[in-house]
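Here is the structure we will look at.
Removed from the display is one protein chain of the complex; every other protein chain stays in position.
Chains here go by letter, A, B and C, matching the order in which they are written, and residues are numbered from 1 within each.
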Amino acid sequence: MRVCVVVTLKPGVLDAQGQAVLGGLRALGYRTVSQVRVGRYLELAVRDGTPRRDLEAMCARFLANPLIERWQIEVDDPRPARPRRRAVPEGRDRR
Amino acid sequence: MRVCVVVTLKPGVLDAQGQAVLGGLRALGYRTVSQVRVGRYLELAVRDGTPRRDLEAMCARFLANPLIERWQIEVDDPRPARPRRRAVPEGRDRR
Amino acid sequence: MSAVRAMSAAGGLASADYRELCRRLGRPPKVTELRMAAAMWSEHCGYRRSRHLLRLLPSDGPRVIRGPGDNAGVVDLRDGWAVAFKMESHNHPSAVDPFHGAATGVGGIVRDILAMGARPVALVDSLRFGPLDDPAARRLARGVVAGISAYANCIGVPTVAGELATHPRYRGAPLVNVACVGLARRELLARSAASEPGSAVVLAGARTGRDGIGGAAFASAELDPSRDDRDRTAVQLGDPLAGKLLIEATLEALRTGQVVAVQDLGAAGLTCAASEMADRGGVGMEVDLDAVPLREGGMTPDEILLSESQERMLLVVRPEAAGAIVSLYRRWGLSAAVVGRVTPGSRLRVRASGVTVASLPAAVLARAPAVRPAARPPADLRRRWTVPPVPEADPDRALLALLAHPSVASKEPVFRQYDHTVQIRTVIPPGAADAAVLRLGEVPPLALAVACDGDGRLCDLDPYRGARRAVAEAAANLACVGAEPLGVTDCLNFGDPHTPEVFWAFRQAVAGLAAACRQLEIPVVGGNVSFYNTSEVGPVLPTPVVTMVGWLPDVRRTCRAGFSRPGDVVALVGRAHPTLEASAYLAVVWGADAGRPADVDLAAHRRVLAVVREAVRQGWLHSAHDCSDGGLAVALAESAALGGVGVDAVVPDADRVDAALFGEVPSRVVVSLPDNALRSLTSLAEAWGVPVTVLGRTGGRRVRLAVRGRRGWAVDLPVRRLRAAYRSLEGLV
Partner (left out) sequence: MRVGVVVFPGSTCDRDCLQALRQVGAQAEEVWHTERDLRGLDAVILPGGFSYGDYLRAGAVAARCPVMEAVRSFARAGGAVLGICNGFQILLEAGLLPGAMVRNRCGRFVCRDVYVRVESVRTPVTWTLRSGQVLRLPVAHGEGCYIPPAGLDPRQVVFRYCDASGRLRPSANPNGSVAHIAGVCNAAGNVVGMMPHPERATDALLGSADGVPLLEGLRRLDSRSRLAAGGRGR
């Protein structure tokens, strides 16, 4: 199954990258952007049926740093017969 | 409005970070993971009603490198009266 | 009484300290004052348990310009140039978050050098971890190395030397010590004492956020994994880009001549910088927190005062130049604001929203009450001095095991991740010799050399001797590249000082450092103490680490550690009786940390180093390498592995073959040299009363070692296999 993890800095934690990106957007003339936060996105191929708590543990132990980051897991498990809605669709957005 | 952008390497482009994360997970004993791709996640606060094509342009010109990366934009605009479904919910996942 | 306890607990101050604070103030403190005192009186900021002992360290010398008490020590070089250096620990933050902990450690020590008005030109990292077969230790090691690499590379300061050792007693409590070396024009050296009442106080660099609040108190307490939540705010994140900009902007600000004093913001943030600068200068200071550039809204006065946000400096500036200095920082893309002014008197006054939240003599904060903990030697020390009977190991296997041990093995997988060539000074890069050598374009043909040493295993068996050995070894490392010591900065890493055995070891180590530096006439110009390095397995090995900086008169006359040519004579300079006591051989091959380490005869040591140094400077030597962990056999094997040239040698006998090969004793240096230089070397050595023993010759593709008076090769291995063992860290970090 496919698992998407989004890791972001907790609010209040210095986000130097976000600052730099905001500066870059401003320099390009995009003045409507007022804030940018930068995080990590991970897409994992995991054996079907891997329990949620294993995924949580992977995040807490390795994929994220619980002291300064939080995370969000989206599972795309084909087995449970639920609608296959993609949380974070893959691929380039189609216009 | 809040805009989430996920930028990932195109398939076929060497993803050294993904390799490293996979190695790390394996070393921790998570053998059910078979592949990892690492991307960037950006959360932008943008003036409400900013047209989609501006967001696309930001990605094409700056937030991503179209040669090797693709992107996916999710807009959380309060104005259009559509259901407020969060594409990538914020905050740590609640168990 | 319970009110006292409640008050002091709220502020994080012990009740005795609370009473002392009331006494000094002549009234109960305001809450903000209490919190400021709690931070400043923490062990980390206040040196309460170590100050009286650190006074023993010799800090004077003809070249010393600034000694301990300043942000970094400074020694004179030549032609108006001076070199600043200082080492600091970032152990606790690195245990919690190895990447950011180590990264901010680099940032912090760089700002100490910067605060002296020096441009950082080199970094040195000394690391300790639990055994790397443990995935948790490997993760720590990887994170720490990645963090150092990320920060140091980004600010463009080369990491040119370092150490890495592993031992079970560092499991869960890694040591991350980083030293920085900087260059300054003497006339541009900065002061850290505020003066000139009326001057403006400028806070420059990154904006102040909520990170790291309580860091000082945190580093002064043992790590408790269950207190995850409390530790959370103590993690600081670095921004190396801001760190780099801060270097350039601050050096430019100092060149204006308008800066009266400057200090970096480290532990206890603005509270520490303001109170220390005022106290050092015997002046007062007013600070208006409303003027502090903040990163986020809603910060309380206490949070602003104690924030440990990185990449900030506090400057005292002539009032008429304040505007210019502020815009200078802004031109570099940093924030800056006038946040107060220097006042007559001695009081630190802090205002927020028009209300005075603190008003107290700066000295109350800056001079924490001293504490003299009890000390007692460990009860089992004598027992541990007894070496268990061990059989003689197979020399080939023992040699390979020693070379592959992380403490001995090549650290290339580590320093390959560090930019060590930026600033185009690096003449001897890490790993190639016993010390790094940097050319000094400012004062050609002079060069600087840096080495770093510390051996917790030895210190655990005898902290006094172990500390002396660290100084001796650092000095030997410098001699091997032809350098003469300029000064020492040290980092003292110990467990909980309330444990009498820990404090005894600390006291012994300081005494050992002091004795060795005094006798070798090397001033200790700065350093740092880190207590509470404790985990589930108990306190870490007592680990004093010494960074020694030296100079060479001519950068072209230096020497590496690897055999560089076949057919050279291989000789041993210095002769002392090697012993297996406290040896790496016993530890690695037999799992026994046992025996009493040999002491170093400093008078003899000095003579050996004088001979080696002079021989290097004369250009006689093709390699020089001191015998350390693993004794003569490992030194010879390392020189062979580094140079890719084999050797046939006969080593002096001892009571056992393993003692002859792997026994340890300070003051021995393996050199290789052409035949025609041997006579010069021996007559020089004779003049100094130093024995030189010819061991054999370089050449071939094998390392073959025999013991004098015994038949056959004891060791016979291809260089290729030694190299493979020596590269055992590959892929681990």
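Everything that follows uses one rule, which is that a residue touches a chain if its C-beta (ideal position, glycine included) is under 8 Å from a C-beta of that chain, and two chains touch if they have at least 3 such contacts.
On a predicted model such as this, the values are computed, not experimentally measured, just so you know.
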item: Which displayed chains the hidden chain touches across the whole complex; value: A, B, C
item: Among C:S59, C:T426, C:S564 or C:T579, the residue in touch with the chain that has been omitted; value: C:T426
item: Which residue of C:E33, C:D239 or C:D434 touches the chain not shown here; value: C:D239
item: Of C:A118, C:I155, C:A206 or C:V316, the residue in touch with the unshown chain; value: C:I155
item: Positions on chain C where the hidden chain makes contact; value: 146, 149-150, 153-156, 239-241, 244-245, 332-333, 415-424, 426-427, 429, 439, 441, 555-556
item: Chain not shown, touching residues in chain A; value: 16-17, 19-21, 23-24, 27-28, 38
item: Missing-chain contacts mapped onto chain B; value: 9, 13-17, 19-20, 40, 62-63, 65, 67-68
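The rule we apply is simple: only the chains that are shown with their structure count from here on.
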item: Chain A-chain B separation of Cα centroids, rounded to whole Å; value: 6
item: Multi-chain contact residues (two or more partners), chain C; value: none
item: Junction residues of chain B - those touching two or more other chains; value: 24, 28
item: Chain A residues within the chain C interface of the complex; value: 12-14, 16, 20, 65-68
item: In the complex, chain A residues that touch chain B; value: 6-8, 21, 24-25, 28, 30, 32-47, 50, 52-54, 56, 58, 61-63, 70-74, 87-93, 95
item: Touching residues on chain C, where the partner in the complex is chain A; value: 96-97, 99-100, 206, 209-211, 228, 231-232, 235, 237, 239, 241-242, 295-296, 309-310
